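What follows is a structure written as structure tokens; I'll ask about it next.
Of the protein chains in this complex, all but one are displayed in their positions.
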């Protein structure tokens, strides 16, 4: 097998003019695409009358009054906590079940493996609206409606499909000799999986976890349907309720939008190293 | 289901309060003494958000009720307006998790499906006789949440100071209404702000225009029932449709397609339009006063050619009836039903009605109405109360019998917007609405 000489190993050169141009273009692009969020951020420091009279004006002071109002007059704090619980809980269920299943699918292989694989992948193509009504009815029958658990379970349905896709494509490349050797040594299959195979899946796991975490954090529709007003909802649900209650109070809507976005930026900032590595790995094999 | 659990838990926790509660019951009416031992029962009151004044009314009345009730706690549950209210109600139903008290829409559908429970006489006895009515089975299922003044709240709200400064007057015929808008236009201003972003506000301009036609069928069972019987067609609405088109093209502030109901207040206050459509009556005046207390608002109803102000009478018991209902689920629970009844008895007391008036809505028509203190402090409120006394006011009825009618109305509303927006012609609107109407009614 040929070992490709990585281009990063090139000796460090001086900054080329081309690079400067690229950096400038990318900076402009990022600023342009961030416009809505920056706009919301600036306006979150302005009052209603101010925004209405001069929509493009800049804040005159760093006034956190809107943020205080948001947390005082709404259940936003609880919504943040709910969102965190849903995100973490769904990830836990996914990690406990999906890598193992993907591994099983790849190792069963053949016609059976292919069919099970397709059954999972089909889920990627089933819009949530298709299963919404029956799910709401049955969640209620088993007493789980409007619980965070119901949201997590419903999320599992959609996320498992993507997980199986991602893990299967990665596991294809994992040599089976290692686990066969471990099996020969008498290790149980479950132990072999968790102690030998699962650690080898770390790159794809980190990609999966972060993609899912962002997706779960940002989801709107599933919690909208499965959490009624007895719950504070998730951040996006709380925000959508606010749009109803304060139809033209832009300043609070903008503030809520910023508050909802900050945690995902923090999450990304904290884990981005693993994320980018994981994405690259998952991607190359994808 | 979860609320039932809640109430049981609450009963245990609040057992000590029972002894104190008992004497208070007598004052509250006979039905409040449930078999649950008098512990505090928690019930939910589901209502539609979107109207700031209505939010405040619900908050004020529930708070006052909770403060004086010894054994019931009512928790207001605003239904998010992300979807339209009817859709959201439907979602609630799919969950089977009905609150005890519901701000009801599409009542006939839910009544026939057995989702709401009869309201006892202890409640209806407090109300004027004309604002409730028994269903076919003899029970009353819905009672009004505010004054039953029909669609008298479908108004044009206007800038009084502008009218005075420019020598303009409130129109007394349809021709004068058009002349008024021409005059405003000639001044270089935009006559009318309308809204259609949430779809339903487009009714605010349509209904007053169609009212003269609908009124012709009032005696013979209502327009929609006549169409269903095949004795009229949607083509009979051609004139109001054409008027709707003219007003949209000639006088409406651009951007109405994406303007939300609440934003028309802002447009008025900013002077971007001189008049705006509304369906909230006094509530809208109250909203405007909150945004800009100095704005001198007035309101009127678009008159018919002969000057008649045709206003739809409330349906007190049919598909279009809106008001408060008690859920069947609460009735099955027992304690929740009693709690809901206790709340409704308070809701129709003079004390609660005073609270509602102070917040800015016209309180329900109770028997003791004379004792209620009316709120006339809001700019333009006199215009609103004046409408009720106006000699030109003519009530008409138009209650559809077919339970599929709301499905048709949703379609009709969207199709009218297509026509207003030049996507289809009036002829196409008539044709496609007639087709859809026949299809929908056949399914029922």
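Letters A and B mark the chains in the order given here, with residues in each chain numbered from 1 onward.
By our rule, contacts are C-beta pairs under 8 Å (C-beta built on N, C-alpha and C of every residue); 3 or more make two chains touch, one makes a residue touch a chain.
One rule holds for everything that comes next: contacts and distances are computed from a predicted model.
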| item | value |
| --- | --- |
| UniProt protein name of the chain not shown, from "Copper resistance protein CopB", "2-oxoacid:ferredoxin oxidoreductase subunit beta", "ATP phosphoribosyltransferase" or "ABC-type sugar transport system permease subunit" | "ABC-type sugar transport system permease subunit" |
| Hidden-chain contact residue, picked from the options B:91, B:124, B:315 or B:349 | B:91 |
| From A:49, A:122 or A:181, residue that would touch the chain that is not displayed | A:122 |
| Which of A:45, A:76, A:145 or A:254 contacts the chain that the document leaves out | A:254 |
| Residues of chain A in contact with the chain not shown | 1, 3-10, 12-13, 15-16, 18-19, 22-23, 25-27, 29-30, 33-34, 36-37, 39-40, 52, 54-56, 93, 97-98, 100-101, 103-110, 113, 116, 119-120, 122-135, 138, 153-154, 156-158, 160-161, 164, 172-173, 175-176, 189, 193, 203, 211, 214, 217-221, 236, 239-240, 243, 250, 253-254, 257, 260-261, 264-265, 268, 272, 276-277, 279-286 |
| Touch list for chain B against the chain that is not drawn | 82-84, 86-87, 90-91, 93-94, 106, 109-110, 112-115, 196-199, 253-259, 263, 266-267, 272, 404, 406-407, 410-411, 414-415, 417-418, 420-424, 439, 443 |
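Following the convention adopted for this analysis, only the chains that are shown with their structure count from here on.
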| item | value |
| --- | --- |
| Approximate Å spacing (C-alpha centroids) for the pair chain A, chain B | 41 |
| Contact set on chain B toward chain A in their complex | 1-3, 44, 46, 49-50, 52, 55, 77-82, 91-92, 94-97, 260-263, 265-266, 270 |
| Of chain A, residues touching chain B in the complex | 52, 133, 136-137, 139-141, 143, 145-146, 224-225, 228-230, 237, 240-241, 243-248 |
